[in-house]
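Here the complex is missing a single protein chain, while all its other protein chains stay put.
Up next is chain A:
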Amino acid sequence: MLSLATLIRPEIPMRFDIARKAVAAGLGLALLVGCGSSGGQEPEGPTELSFWAWAPNIEKVVDRWNAAHPDRKVVMSKQAQGDDLVTKLLTSAKAGSGPDLAQVEFQALPTLVSNDVLADIAAHASSVKGEFPDGVWQQVTLGGDGVYAIPQDSGPMMFYYRTDLFEQYGLTVPKTWDEYARTARTLRTKAPDKFLGTFSSNDPGWFAGLAQQAGGSWWSVDGDTWKVSIDDAATKKVASYWSGLVAEGAVDKTPMYTPEWNKALNDGTQIGWVSAVWAPGVLAGNAQSTVGKWAMAPLPQWDAASPRTGNWGGSTTAVTAGSKKQKAAAEFAIWLNTDPEAVAALVTDSGVYPAATKAQTGSALAKPPAFFPAQTDFYATAQRVASTAAGFTWGPNVNVAYTAYKNAFGAAITGGTDLAPALAEMQRATIDDLRASGFKVG
């Protein structure tokens, strides 16, 4: 309640003001002294940190921290997932009741930073830069000097297919998008009731990943001006490619993550899935009856000579601007995502693909996911694919672009029209929103 806050402000007792100045002075001192010393600006002694996250079983990993750090206890709370958690963080920051730490997806970072929700932890975290691939680190700095989160997991995209059905129909695993299109058509002639994949108007993150692979760059920064190029040549190429496949009926056009799609994965109507490294967990939940029948291959390529992939999903651990224990919180975030024991637990308990470079060669990734028992080199391949992930800059209004994607692409697909105008609509909606908020748009 902003109106109430302004009404109350003049009544804040003087001693609070003094306390605030003292804290500010302490902060200044701590900065002068340097950041290496422990607990410089924060009260020593036991303290508790609140943490909002949604990764499955992450509380087990947190328990390990609590066992080793009884005076820095982290209290987990599963508030919401993904975009819903972004909404909660924005609201709680306004109300001043947010947590100390939160799990945040890469694409939400600019939105949260722009709303002053996240703390810049460069002073505590710059030293771990080398632990992560450059492309991943760039996403938590937003291309500047600040560090707004510690990367947790990434979602390099890959191609999943049913080995048994590929053999039955005499198909080979497509290495390029041309081959993917040919394979899709061949399958339709051999088995008219089956599809190699679907184009989903429900999953903007999926399309964004495919655009990254093609070299798309949706947002960029020039001085103090945002540039938006969602309809750039690379993304147009991706849109017109899928447009053609949908129009000729070579791929399905029903959205992903519906009861219908789950059934299609289960009964072999969908025999392939363009997805990301975390797909085994989803398949285990949605298509239990197909255990052991799937295999993973690198994503089909535009240019087989220089393999690339994009990211679908991936998250970070961020410290909030409202937290009074930012240093302790940053220490936990760094431990969670770089400590070998913690990262191994994240892999085995939460099933995430860790962002830290060293973790990807660790023993936790030696065994394939339980749903893929036969593919012993699963994580070795995953690591090779992950190293080709393209960098990407997210803008401050990703949610707007994503909603525009769902509306415009959904309408284009039901109307049976080309996807290129839908891409133009996505571009227009995103720019209009930035302009309406007063951003400089180039």
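Keep this in mind: a contact is a pair of C-beta atoms (placed from the backbone, for glycine too) under 8 Å apart; a residue touches a chain by one contact, two chains touch by 3 or more; residues count from 1.
Please note the rule applied: contacts and distances are computed from a predicted model.
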Candidate names "Signal peptide prediction", "Metalloprotease TldD", "Sugar ABC transporter permease" or "Malonate decarboxylase beta subunit"; UniProt protein name, chain not shown: "Sugar ABC transporter permease"
Full-complex contact with the absent chain, from A:Ser50, A:Thr111, A:Gln139 or A:Thr320: A:Thr111
Hidden partner chain, touching residue among A:Pro255, A:Gly272, A:Pro298 or A:Pro354: A:Pro255
Among A:Thr47, A:Thr186 or A:Asn202, the residue in touch with the chain that has been omitted: A:Asn202
Contacts of chain A with the absent chain, listed as residue ranges: 1-3, 83, 87, 90, 110-111, 113-116, 142, 144, 201-202, 221, 224-226, 253-255, 257-260, 263-264, 269, 396-397, 399-400, 402-403, 406-407, 409-411, 413-415, 433, 436-440
